[in-house]
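One structure, pasted below without further comment.
Here the complex is missing one protein chain, while the rest keep their positions.
We call the chains A, B and C, going by the order they appear; numbering starts again at 1 in every chain.
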Amino acid sequence: MPPHPSLTPEQQDEIARLKAASTPTRRATVPALEEVLYEAHPVLDHGFVRVIDYMGDDAAIVQAARVSYGKGTRQVSQDRGLIRYLMRHRHTSPFEMCEIKLHVKLPIFIARQWVRHRTASLNEISARYSVLDREVYIPHPDHLAAQSSANHQGRGEALAGAEAERVLAILKDDAARTYANYEDMLNVDSDGAPLDPDRQGLARELARMNLTLNTYTQWYWKVDLHNLLHFLALRADHHAQLEIRLYAETILDLVEKWVPLTVEAFRDYRLGGTSLSAKDMQVVRRLLAGEAVEQPDSGLSAREWRELMAALDR
Amino acid sequence: MPPHPSLTPEQQDEIARLKAASTPTRRATVPALEEVLYEAHPVLDHGFVRVIDYMGDDAAIVQAARVSYGKGTRQVSQDRGLIRYLMRHRHTSPFEMCEIKLHVKLPIFIARQWVRHRTASLNEISARYSVLDREVYIPHPDHLAAQSSANHQGRGEALAGAEAERVLAILKDDAARTYANYEDMLNVDSDGAPLDPDRQGLARELARMNLTLNTYTQWYWKVDLHNLLHFLALRADHHAQLEIRLYAETILDLVEKWVPLTVEAFRDYRLGGTSLSAKDMQVVRRLLAGEAVEQPDSGLSAREWRELMAALDR
Amino acid sequence: MPPHPSLTPEQQDEIARLKAASTPTRRATVPALEEVLYEAHPVLDHGFVRVIDYMGDDAAIVQAARVSYGKGTRQVSQDRGLIRYLMRHRHTSPFEMCEIKLHVKLPIFIARQWVRHRTASLNEISARYSVLDREVYIPHPDHLAAQSSANHQGRGEALAGAEAERVLAILKDDAARTYANYEDMLNVDSDGAPLDPDRQGLARELARMNLTLNTYTQWYWKVDLHNLLHFLALRADHHAQLEIRLYAETILDLVEKWVPLTVEAFRDYRLGGTSLSAKDMQVVRRLLAGEAVEQPDSGLSAREWRELMAALDR
Partner (left out) sequence: MPPHPSLTPEQQDEIARLKAASTPTRRATVPALEEVLYEAHPVLDHGFVRVIDYMGDDAAIVQAARVSYGKGTRQVSQDRGLIRYLMRHRHTSPFEMCEIKLHVKLPIFIARQWVRHRTASLNEISARYSVLDREVYIPHPDHLAAQSSANHQGRGEALAGAEAERVLAILKDDAARTYANYEDMLNVDSDGAPLDPDRQGLARELARMNLTLNTYTQWYWKVDLHNLLHFLALRADHHAQLEIRLYAETILDLVEKWVPLTVEAFRDYRLGGTSLSAKDMQVVRRLLAGEAVEQPDSGLSAREWRELMAALDR
């Protein structure tokens, strides 16, 4: 994996040093995840996801579900069957027995969506304590979407040339100006030296309020596998905002290296699954019986009917 | 209470309508809190705290602690004694039996501190769905503090005249420009009409990234009394950032109307209380025995010694 | 409602006193739930559920989802549509804005299942502090089910006469003996007086270990509506153990008085809903296209096929 463009040489050295060290352990270990431990997997223009640590593997889920003295079962096929059963019947507690710790760099407006997931542990860099780096998210032109006309919280097509250029210019310009003014108010230059020896500098906890919401922040985020899958089910979904979806997809790939049987079941039952209401199921049964059901006599509202037909590809 | 300056006449009407209605209930009711229900208690330049609903009172804490069929006790003095006992010995679960729901308007950078308290329920207005109002926090000149030279995450004195003016000008100017550009990218004017019929307008979920962190947001926040007291212990403390402290103090006043016995005990044991380590207590005992203890022979580090002497007013 | 058979006259008086008192409030109030507040709704032979307090109503869910200044909408039909939308798309946070507090009396082995739901507040009577009452759960003969031969954790038919009688005799006899020995070890009679002045009596926190798991306990349990619906989805389900299902059904009836629009949507989308996997949906689509799909070419395991056919009534 090539070095991440936003890492300093010192940071790359630290990562290389961690990757080089190896110690023996009696704990459950997953070679495919060990392989990419500590690496900065890029997301967006300056962001990344790094796996810092993990606990457990697919077998640990089985082991906990059985409250066993040794490993869960002797055969992978039995583990697979039990994991599918647990996922299908939403027996969620064994999935809580695996844990992962990530280091994530992400824009603040995405961080604000992320923290709606409360059952996780978090340590974020503090802009009361430190001066934030001059790094802001500027969307790739392909991602510069128009407001959807059909959906209040959706995106339409990408903006056309002139409008896209105008938007990019605004985003870059405002971010550059507000960051420069942040340093001005702090009275520090990029090396941390005073700009003007006669000024005191505004408190960091106040100056940060001038930064725009696309400024990058960083955090350590630790979560159990059950709550992570819930996060992924919502954030790797096509209703999620593209930017957080790109993080979710990167994380899902890493989770697949870690617990492949669980991710297989998750893709089948949750990500690709469909929830049908009691009324939906009545319609499906009538259709299967050969009846020609139409929306007005379906018991469904127009919107529910549309959603059901979409799910059935009709 | 005079109307809050940031409320529209329609919002004031809605609040007046809610305040005018009264229905009988058999539930525990607190007249002093009913008196101020729904009102917008101002904080900072555009923010507020409104109490929307509450469950329980001081007696409900006692009732739950005793798992009783009726009210907890017959006498306020007994309730007071038991509440002080529960607070002193950190028997926290009975305090979870009271609940309060607030509507809060606050700057985004404060909202980001607030959500570190995870054991609460939250509904925030969505800037994916709606266009945010043109309201930003500009600190009062008295609150425009310099960075503390002694404390990495603290404030020093207020900035002097010229530097303060410069900072205020930057904050106002950048907020005005980034908000104007937000509308420009959205291609909407302040009434929601298109600025230019030939442009599509950037998706709201993207355009918001250009806003600065002092833009106001709003949410409904519901929390139980135990977790609220924990929030207040941290955020009404003098280590907390002034802006969130002002919210915490406003809330503490409202909580005092609601559960006065609990707040009395909280002020004594928690807000005004001091935690001393085993080593600290050894020093206190030696001092009480008349010994002339100095830092080098105290077993405390220089920093711990300084903190202990400050706590003892020596 | 007739008085609950296990309540003492003093307890009935306390409840009557609470029911008689009425005070005005500006809060959201639900007359249908006020009507049954404080009453002991019987479950099993000695158990009950009492509603002690509640916060919010259907409109409060809408109000929070919109972060509004007044009530959510002007019309019940709009509230209904939005609540159904929230339920269908699992936008769960607005349902957290309602809260209910129950007083429940239940056998210990059911209490142990109940506490697996962790996102709730709980105050239980302490058998370290008090002597527990002589009340145990003895199943009704109709509920005295044989072990299912098909399902490791299921029930079969009710036991036949002689075996049922034998079981009932054992349960009654062992409960009576272990409770009598509990009092003997405590050295107290049923009025709390010493049985033998020359004995000290075993500590209550130890003596309780001799009680059987069908002994009744009591607690105050407070939970938000989202977490309560999750509890009901699992515990009012036919996979749940009958005894906890009877509690769940009693609670669901009370919740229906409280938030009827929410319960209507919950019954349709959650209780009566079906989750289909990606593979299940492929089979459904093939069947709807007129294809004669059989298990071997369905991509489903035998067990998954059986579960799908059952859901489709085929």
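Simple rule for what comes next: a residue touches a chain if its C-beta (ideal position, glycine included) is under 8 Å from a C-beta of that chain, and two chains touch if they have at least 3 such contacts.
As the structure is a computational prediction, the values presented were derived from the model and not from experiment.
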| item | value |
| --- | --- |
| Touching the absent chain when the full complex is considered, from A:45, A:96 or A:133 | A:96 |
| Sole contact to the chain not displayed, among B:20, B:150, B:193 or B:288 | B:288 |
| Absent-chain interface as seen on chain A, which is shown | 7, 10-11, 14-15, 17-19, 21-29, 34, 37-38, 52-56, 60, 63-65, 67-71, 93-94, 96-97, 99, 101, 103, 121-125, 218-220, 222, 224 |
| Footprint left on chain C by the chain that the document does not show | 107-109, 111-112, 115-116, 118-119, 122, 126, 128-129, 137, 139, 144-148, 152-157, 159-160, 163, 166-167, 170-171, 174-175, 177-178, 181, 184-186, 199-206, 208-214, 241 |
| For chain B, the residues touching the chain missing from this view | 81, 88, 93, 116, 267-269, 271-281, 284-285, 287-288, 301, 304, 307, 311-314 |
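One rule holds for everything that comes next: only the chains that are shown with their structure count from here on.
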| item | value |
| --- | --- |
| Fitted rotation between chain A and its twin chain C in degrees, CA, nearest 5 | 180 |
| Self-contact between copies chain B and chain C, residue sets same or different by half | same |
| Chain of greatest Cα-centre distance to chain B | C |
| Chain A and chain B: spacing of chain centres that average the CA atoms, whole Å | 29 |
| Chain B and chain C: spacing of chain centres that average the CA atoms, whole Å | 35 |
| Chain C residues counted as touching two or more neighbouring chains | 93 |
